[in-house]
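A single protein chain has been omitted from the complex, and every remaining protein chain is retained in its original position.
For clarity, chains are labelled A, B, C and D in written order, and residue numbers in each chain start from 1.
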Amino acid sequence: MKALVFIVSRLYRDRSAFLGALIILALVVVALAAPLLVSHPDAAWAMNPQVRLRPPGGEFLFGTDRMGGDIYARVIYGARITLTIAVVAVGVSLLIGVPVGLVAGFYGHWLGEVLMRVSDIFLAVPQIVLAIAIALTLGPSIENVILALSLTYWPWFTRLVYAETQSLKNEVFIEAAMALGVPPWRIIVTHILPNVASPIIVRTSIGMGFTILTAAALGFLGLGAPPPAPEWGRMISESREHLPDAWWYALAPGLAIFLVVMGFNLLGDGLRDILDPRIRRAQHGRG
Amino acid sequence: MPLDERHAGDAAALLRVRGLARHFPIRNALGLRRGSVKALDDVSFDVRPGETLGVVGESGCGKSTLGKTLAGIHRPTAGSVLFEDAEIAPLQGAARRVVARRLQYVHQDPGASLDPRWTIRRSLHEPLIVHSGLSEAEREQRVRGILREVGLPPDRLDSYPHELSGGQQRRVGLARILTLQPRLVVLDEPTSGLDVSVQATVLKLFRSLQRQFNLTYIFISHDLAVVRMMCDRVAVMYLGRIVELGPTDAIFKDPRHPYTRSLLAAIPRIGGPRVTDGFVLEGEPPSPGKLPSGCRFRTRCPNAAPQCAEADPPGRTVAEGRVAACHFA
Amino acid sequence: MAAADILAVRDLAVAFASDAGLAQVLDRVNLTIRRGEVMGLVGESGCGKSTLARAVLGVLPENAARIGGGRVMFDGEDLLRIGPEEMSDRVRGRRITFIPQDPYGSFNPLFSVGDQVMEIMRWKSKRRPEGERGYPRARRAADRAEAIELLRQVQIPEPEAALSKLPHEFSGGQRQRLMIAMALLPQPDLIIADEPTTALDVTIQAQILRLLRKLVKGRGISVLFTTHDMGTAHEICDRITVLYAGQEMETAPVDAFFVRPAHQYTARLLDSLPNPDREIREIGGEIPRLIDPPQGCRFHPRCAAATDICRSQRPDERAVAAGHVVRCHHPHEGARHAA
Amino acid sequence: PSPADAKGRFVFANESEYDTLDPHTVWDVGRVAVRLNLYDGLMRWQNNPPVLEHWLAESHTLSPDGGTYTFKLRKNAKFHDGTPVTAKDVVYSMERILALGKGAASQFKKVIEPGAAKALDAHTVEFKLKVPTQVFLWLTTEIHVVNSALVQKNEKDKDWGQAWLSKNVAGSGAFKLKQFDPAIGFVAERFPAHFKGWGAKYLDEIEFRAVKEVNTRVLGTIKGDFHGAGGYMTTDQLNKMKESGNVNILEEESMRIMLFFLHNQRAPLNDVNVRRAINYAFDYDGFNKNILGGLVQRNPTPVPGNLWGAPKDVGYSYDLDKAKAELAKAAAKIDRPLEIVFLSGFSQSEQAATLMQNGLQKVGIQSKVVGNPWPTVVDKVQKPDTAPDIVVYWISAYYADPHNWIGEMYHSGQWGTFKAASFYKNAKVDELLDKAMKSTVQAERAKHYEEAARIVTNDAAGVWIYNTKWYGPYRKEVKGISFSPIGSAQEMRTAWVE
Partner (left out) sequence: MPTVAGLVAIVFVVSHIIPSDPAALVAGEAATPEQIAAVRKKLGFDQPMHVQLGAYFWKLMQGDMGNSLFTTRPVWDDLSGRLPATIELTLAAMAVSTLVGVPLGVVAALRRNTWLDHAVRVITVGGLAVASFWLAILLQLLFSMELGWAPLNARLQGFPPPAVTGLLTIDALIAGNLGVLGKALAHLALPTITLAVPGLATLVRFTRAGVLDVLQSGFVQYQRAMGIPWRVIVWKYVLRNALVSTVTQIGLLFGILLAGAVVVETVFDWPGIGNYAFNAIFSSDYNAIVGFTLWAGTVFILVNLLVDLAHSAIDPREARS
């Protein structure tokens, strides 16, 4: 609790991190309140070929798409998809990556070696390439995008947690706990995990942004949520055929991606400054 | 016939260390083993109940390695450690952790041994949770008692380590270990980095706690003045070896090993003439990864003779209760 | 400032701004160094030794430090009135050089020792004409020869080869010798040495202290030597000033300092040194916070002899013997007897 | 200076890559320029409506039992290296097609076996078919004759010269290869000795380039980087080119129909009322007129409207009430979301699928849209178990006979190919289609096909959307373009630049 108050108050002081937090808050609000923000519940899915490719203004705030769908409504509902993908994919990555990193980093024997080798393999190839392969293997759907992103993102957490755990392992207070006879699992859970929490939180925030970008790229390449899902990346991809005349087509979804990713990055940066143990340690000094 | 130190010893010893060694592998860029650092090499000594055994030596000579190996943080490469008449060197895992209760290691900066994210209370409860079946209330009572002993007000229980001063952190660190009521405590450079005035306070605390809890100390330090004041006996280490061991007074008055002599000569003596105007030990210790042949000290030794390059002198009893590892001691 | 003094710090006040407020790190500090003497500046951690040293060098952190007044008279000139460019060009490294505390971190690990030594010679050599930009070959050769000679004097084995080595190929003691050589190369009037032996072992420390003392004495260079180790101060200094919480307490010749301390604080400090012949004596209490320091004499909350005047008024300088000055309302008994 | 500036040089921006030059391993529109310009077949489709003309063959005869075709070759045809085109080259080419098993081979294999082609003399070839069928004659357009001596010289490990022919040409076509890069395209120069001879005006050099991005093709054609551009274009894009004043848009009836295949064997789509309901639920005008801007022609039956054999006055229109009425009549219950598959990467197919979903939604049928790449679709539609409920794509003109469409799509003997993804089975239709194939009289055949098409349409075996109109943007200075639905006007022999 104390930590939370601390974070919030520090965030408030860091203008750009605060902006990031606001953007993300806005995203969450938009996602939750989507039905309240559009004229009727089906607005994001309705198709009226008669009014296709209308420029912004009047009835359609952001214009209409190639099927006559309301881009405004679609962008609003797209927030739900984006948020779901980001939260679930990063969440699953956390659930895989953190324990693996903890175990590999703390025990460090052959099991750790093997686990790290496996994650190295995942890191050796660009995430999007593997994600494309997996998404394609499983077929395009939101669930599969999430799965593809989770399967390819967890090594990032593993790497991070592994490195942090390894250096924490040499910290005096961990050594001291070992010397006190505290069992390893207890050390991992009560000492190491809370102490790697900060970098994990930072990574999570940045990872959200990164995941949203990758998910959008998959959508753009036609591997994301199938139509007519109002997925931002897909909307941008659709727009390409209609450029330059329908210049507005890609504008709103692109800006949405940009803002949201920026929000997560700003927040992540801010949290890094606030939570980074090095910075904190320097602030508190030796005594 | 010289007495073989390996098999003799004090029958009443609390801790009996024989031929203890700890080597660290040196790896090259590919992670392949290239050699090893003999941080601790064939070390033998006894610790009697209730005494304070000082361990001195230059940086990197293996003092901390000795302490950590005894405390089970490092696994010994070779040798035996009898603690309370039980062999603990080969123990591992849970069996070793049981011993931890009675044989504790205090890091150079006990403040650093506190998890920065935990309140003092939580840190103090932890060893009791692990080692005792006490209820929360009983633990709290024990913790408060100990806290009083180390001279900290109980309102500090809800603080975080960074909210305490260095001296206070050390007190908490000690309190944490004392909750387990250990017999033997290894104090690794317990005053380094402290100002003299704080150092005095801390040393005083060690003394009173020793009396109070009937503790036995292994007191590691590079500060000879402190060792002289605190310890009953002193072991002088050089490059992983104990080169001289004996009662403090005897060693300080009449050092037998040339290294001990040089070391003592280098300590400034306040109020007297400048020691540096007199004798100064030349050169620097070689790397523990590349030990010289024969006696390890011969590269800097003022008395080095050809035989020193050939044979590594074993520890010999040179006087009542005194051992030195020098051909000429 | 007497002609015999190379440096005279007068009423120097420095504060540091931090999140918690303004820390009064130096409170109207006075310090004098005579030509050719080694002046020790001792005191506990955080009392402001490094701050004072940095203030003299003019390298206080620009964003945090505020100079609240006073003068730093160096050879008749107030260094606080000299602009940063000129200070860097004309004074620092030329007339006042520096030996850092940490010989490991003070070398750039990526450049050879020779590069770093010659960088100093390039800009700070006595042979360099005012404002010269390039580095003519002739001067370089002469400078190099001089550097090698000095390395030999600080007992670096094979000095020529040493120049092409990287810092990490030297031991800590050797690096500190190199630092000493680098401080001597520009033939300065004053060397500021900030705890130059704390990172070293006793035997190495003894070597370094002896070497440093020999070299500066031979050249008549003054040294401001900060340390928190009384033994070290005893070894190297001619005179000692003790600092407590940003106030200087006492200045005395080295023998008088250890034998007849006049200030309550000095006496208590020396008492707390480990001594096998008697019980441990502590000072009691804690060092005050500098953000909200005690009024008057900053030592008064821990001083047994403190009276009301100590709580309200900072004592003036009071000479108890020749060259022995104390700032205490109730100087120590022993000192008074001796005086 | 733009590459198109040179007189007598024609640059075409193709939508897909020329990743191979081998005429026997592909059978598609994307790489048709290679086959039509660098190679010659025994026969060739010309004009619109397409007519099968003799090409390397001078004439042909069919044995009375309809099982043996004998082709007489022209004597004046020469390969690019000057050697004459002979019967053994034809035999080699036939064997090669069958051996490689790619491109049109799957069709050939249904009618002819390896070793069935014989050179009777230097200029006479005989093909003995497995079964008497006319399909073979239509397929002879794909027997692109390669210079057998040259290819054999470049064979490696008995690969029929595959590696070599993918990058080189051993043909007799009107143009001779000059330069080729699989990632870029090819350049070919006029082959003066081509057997067809040349008119007064002709092109000296042709360049076919892969320019995948439609906007680049549009802008490049306007600017004059290209003389012509391929691929589907929207009304906006066509208009823009027209408005530039530099480009003519040629307009032709084509024979590529788009349809939804409904899985006739799987519940609830095995219920004719459900299938009819689906037919009523698609907004044909919205799609054809609004989304495609009227660039296509409504085609309500499984035969292209501009081909003989297509019935008139049948088919469905967008009518949600009728759809609901049909659903009410249906015996089957729709208790699961239907799967609508489109071809990923093809936005028209995607839009059709979403519009279908939208319509179904309105009549209360739940569905989900899934994109699959073409190979996946081909794989899935082979078996009734894996075939999707609904899938949308095109059936192009591989040859201009109703058999290409209704014959291969709705005869139950055709199950297992991508054209028969509906798994439709109707004994009457099978019988009619068989009769049509046996007959050689077009009027009679037309009657059978019409009747079959009526039944299939009435059974709502699929949802037929449109027949493509072909729009060819060409620079105004380009003349003499000749169009055939099979080949999309990429045969450049008759064209010139003014």
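To be clear about the criterion, contacts are C-beta pairs under 8 Å (C-beta built on N, C-alpha and C of every residue); 3 or more make two chains touch, one makes a residue touch a chain.
Nothing here was measured: the structure is a model prediction, and the numbers come from that model.
> Which displayed chains make contact with the chain that has been left out?
So, taking every chain into account, the missing one touches A, C, D.
> Could you tell which one of A:L61, A:V118, A:A163 or A:I201 touches the chain left off the display?
Of the listed residues, the one touching the omitted chain is A:V118.
> I'm checking contacts with the chain that's been left out. Which of D:A149, D:A163, D:L250 or D:I455 qualifies?
Among D:A149, D:A163, D:L250 or D:I455, only D:A163 touches the chain that is not shown.
> Given that one chain is not shown, which residue among A:T64, A:S93, A:S141 or A:S237 touches it?
A:S237
> Which residue from D:N76, D:S106 or D:S317 sits in contact with the chain not drawn here?
From the options D:N76, D:S106 or D:S317, the contact with the absent chain belongs to D:S106.
> What residues on chain D make contact with the chain left out of this view?
Chain D touches the missing chain through residues 3, 19-20, 22, 25, 27-28, 101-107, 109-110, 162-163, 166, 179, 181-184, 187, 207, 209, 211-213, 215-216, 219-220, 225, 344-345, 372-380, 382-383, 398, 408, 416-419.
> Could you pull out which residues of chain C are in touch with the chain that's been left out?
54, 57, 59, 87-89, 91-94, 97-98, 100, 102, 104-112, 119-120, 123-124, 166, 168-169, 182, 192
> If you put the missing chain back, which residues of chain A would it touch?
16, 117-118, 120-122, 124-130, 132-134, 136-137, 139, 209, 213, 216-217, 220-221, 233, 236-237, 239-240, 243-244, 247, 250, 253-254, 257-259, 261-262, 265-266, 269
Methods note: only the chains that are shown with their structure count from here on.
> More contacting C-beta pairs: A-B or B-C?
Result of the comparison of B-C and A-B: B-C.
> Could you grab the centroid distance between chain A and chain C? Build each centroid from C-alpha atoms only and quote it in angstrom.
53
> Based only on mean CA positions, could you tell me how far chain A sits from chain B in angstrom?
So the centroids are 49 Å from each other.
> Quick one: report the Å distance separating chain B from chain D, using the average Cα coordinate of each chain.
Their C-alpha centroids are separated by 88 Å.
> List, in ascending order, every residue of chain B touching at least 2 other chains.
Answer for chain B, listing residues that touch two or more other chains: 165.
> What's the contact topology between the chains, one of line, ring, star, complete, other?
Contact map by chain: line.
> Can you list every touching chain pair?
A-B, A-D, B-C
> Spell out the residues on chain A that touch chain D in their complex, using ranges where they run on.
45-47, 49-50, 52, 66-68, 136, 139-141, 222-223, 226-228, 238, 240-245
> Can you tell me which positions in chain D touch chain A when the two form their complex?
214-215, 234, 236, 240, 283, 286-287, 289-291, 342, 344-345, 347, 350-351, 353-355, 357-358, 361, 368-373
> Applying the document's contact rule, which stretches of chain B touch chain A when the two form their complex?
Within the complex, chain B contacts chain A at residues 68, 71-73, 94, 96-101, 104-105, 107, 109-117, 126-127, 130-131, 162, 164-166, 169, 173, 176-177, 180, 193.
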